[in-house]
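Read the structure below first, then the notes.
Of the protein chains in this complex, all but one are displayed in their positions.
Chain lettering (A, B and C) follows the sequence in which the chains are written, and residue indices restart at 1 in each chain.
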Amino acid sequence: MHISEGVLSGPVLLSGGALAAAGTAIGLKKIDYDRIAQVGVLSAAFFVGSLIHVNIGPSSVHLILNGMVGLLLGWGAAPAILIALVLQSLLFQYGGITVLGVNTVIMALPAVICYYVCGPLIRKKTSIAAVGAFAGGFLSVFLSAVLMAAALFFTEKNFWGVAAAVIMAHLPVMAIEGVISVFCISFLKKVHPAILPNYSG
Amino acid sequence: MIQETFAIGDSIIHRLDPRVRVVFATLFSFLVALSDRFPTLYAAFGISVLMIIPARLDIREAGKRLKTLFWFMLLIWMVLPLTFEGDTIYRLGVFAVKRQGLVLCAQITLKAVSILLIFMALLSTMNINTLGHTLNRLSVPGKLVHLFLITYRYIFVIEEEYRRLRTAIKIRGFKSGTNLHSYKTHAYLLGMLFVRASIRAERVHEAMLCRGFHGRFYSLDGYKPSRKNRNFSIIMTAAIACLTFIEYYPI
Amino acid sequence: MNKPAPDRIPLIRLSGVSYRYPGADTNVIDNLDFQLYPGDRTGVMAPNGSGKTTLFYLLMGLLKPSDGLIEIFGKPAETEKDFEQIRRRIGLLFQDADDQLFSPTVLEDVAFGPLNLGKNQEEARDIAMKTLNELGLDGYENKITFKLSGGEKRLVSLATVLAMEPDVLLLDEPSTGLDEKTKARLVNVLLNLDLSYILISHETSFLYDLTDSVYTMRQGKMKRAEKIHVHPHVHPHTSHIRHHH
Partner (left out) sequence: MNKPAPDRIPLIRLSGVSYRYPGADTNVIDNLDFQLYPGDRTGVMAPNGSGKTTLFYLLMGLLKPSDGLIEIFGKPAETEKDFEQIRRRIGLLFQDADDQLFSPTVLEDVAFGPLNLGKNQEEARDIAMKTLNELGLDGYENKITFKLSGGEKRLVSLATVLAMEPDVLLLDEPSTGLDEKTKARLVNVLLNLDLSYILISHETSFLYDLTDSVYTMRQGKMKRAEKIHVHPHVHPHTSHIRHHH
């Protein structure tokens, strides 16, 4: 999920950039050096995962996965997402330099929120964990859509229609990400629970 | 398959110091993004189109990459002129086309295309690892650069793993559809990728330890300053100065 | 057993099939003719890089031949549609079981194929349990696939393939990395299957134990290995002097 170049106003671009820099700095600080390989290789896995297309009806959407990134990497999500966006722009031309900050905030802030809100839930027993995982997938995309709408609205009041459409258009994606994240978290808890931060038992 | 199409080449741009390229691409992009006057935007558009020539980009490939932008542009051209508040310049039944909407669409299009073209010409023409080391020399933290390079390195390994798993589900008769079975299967593939990535990361970390890693990052890149870099810097500085002048001191 | 019989239709027939990877300058499969008849158990001995896995990928429609004709079950196999049907009846066992298994538990992995073939949950589960049972894997259904040993993973992979009740098996180096006990178990399972198969291996004794005829593959061509029989000897030696024949 990203905003194109050329759309946003200067103040929005600059505050996005500043927020992203701060988040990335915190994230880097929280990754001590024996976690570098872990965060790096997992970021690569997220990058590949976000290329997966799933069907909805006759069309298909690609996964966003920022909720999963947050649940697995915590604050590390900020640098991980920044890096993924840079790689996307280099390899696929999704956006350039000026929107990098805003797009990082749009994706990473919800990821970190999910880590704090849903992270404790997914460590619980099955049914609560499932609710937490669904919320993680759903909420992260919802919040990203809201942030995206906000960036548009603060640029130009007349964008409110587009902003509302952004949120509406992502509703099915939210549901799918929720479902995917339920199955994915249950998979991880069964197969390799050590991958979840602060997981015990 | 993920490919760095533009990175291979031997144009004048390819041979420039990557630092110079990163700095000017960034300055140019922000200047364009923050400009609103049409003379500035036209000039910037012209400069970015001209930049493609010395970079010797494959035009067809460049066009393909602009296509991701095309659908977005089509959408705003269809929506903004109608939904904007402003002076109606044309009326078609219930639809009123507003001048301010059209102006904004034109601005967005010019900005977006210019920024993406300069990005392709100056940044996509370098290897990603070169970019990593360049950022490091431009004082981006070593930890971030190292993360960036590891991510980049393992994308290809993991994409291979993903493709083999895709093949495995395909030969067992899987067809993706809109149903729980499909979503579950995708989620499991994803989970498998994460688990394997995490376990691989442990081995990578061990391999780093075995080679004496103790938390410091080093870079090997070295570009010597040359006359070409100086000339390019002078040209780009002049271009940026002109654009700034046009934008902020209208005649 | 592998003699062409005019009244029998081969399960698989390759006529002049070639394959070249994009950008490569030689064919990895080169003008290959080959038939597999019902009941055939054919071995292929091939070094790495000889195109053996490519051969299996062509038979499963995962790669399309650059040239030549593939007929499977008596019909030309060309389009993705053709192969969708074929994949229901030919089972491919991957070289690396980790590439084949992706579900959290053994039961889910084995039931995956049957579910895709249109069985309901109940039926798929029954088939999976039955298949595990036949392979001596009772009690494995709730184990975490990822945590199994290499040998167990190989057997579970085989179960995932057999659960689809195929007519033909393609086995790509199934003995790699197995200890002697698991290998013996695998031999036992394969000998008791009532299936035609093509078995690729570089282990001579394994190949000769399990197949009726053996081909060698080199530079994209296959040759019947009628005269040469390579197999390991165990000799007692008292010294450490290297010893060659």
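To be clear about the criterion, a contact is a pair of C-beta atoms (placed from the backbone, for glycine too) under 8 Å apart; a residue touches a chain by one contact, two chains touch by 3 or more.
The structure displayed is predicted, hence computed values, not measured ones.
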Missing chain: touched chains present in the view: B, C
Residue of B:Thr83, B:Asn129 or B:Ser233 touching the missing chain in the full complex: B:Asn129
Options B:Ala44, B:Ile150 or B:Met192, residue touching the unrepresented chain: B:Ile150
Given C:Ser15, C:Thr79, C:Gln121 or C:Ser149, the one touching the chain that is not displayed: C:Ser149
Sites on chain C contacted by the missing partner chain, in the whole complex: 47-49, 149-151, 177-180, 204, 208-209, 212-213, 226-238, 240, 242-245
Interface with the unshown chain - residue positions in chain B: 127-129, 132, 149-150, 152-154, 156-157, 200, 203-204, 206-214, 216, 218, 220, 222
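By our rule, only the chains that are shown with their structure count from here on.
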Touch-based graph of the chains, sorted into line, ring, star, complete or other: complete
Which of A-C and A-B has more C-beta contact pairs: A-B
Whole-Å gap separating chain B and chain C, where each centre is the average of the chain's CA atoms: 44
Residues within chain B bordering two or more other chains: 188-189, 191-192, 195-196
Shared-contact residues (touching 2 or more other chains) in chain C: 104, 146
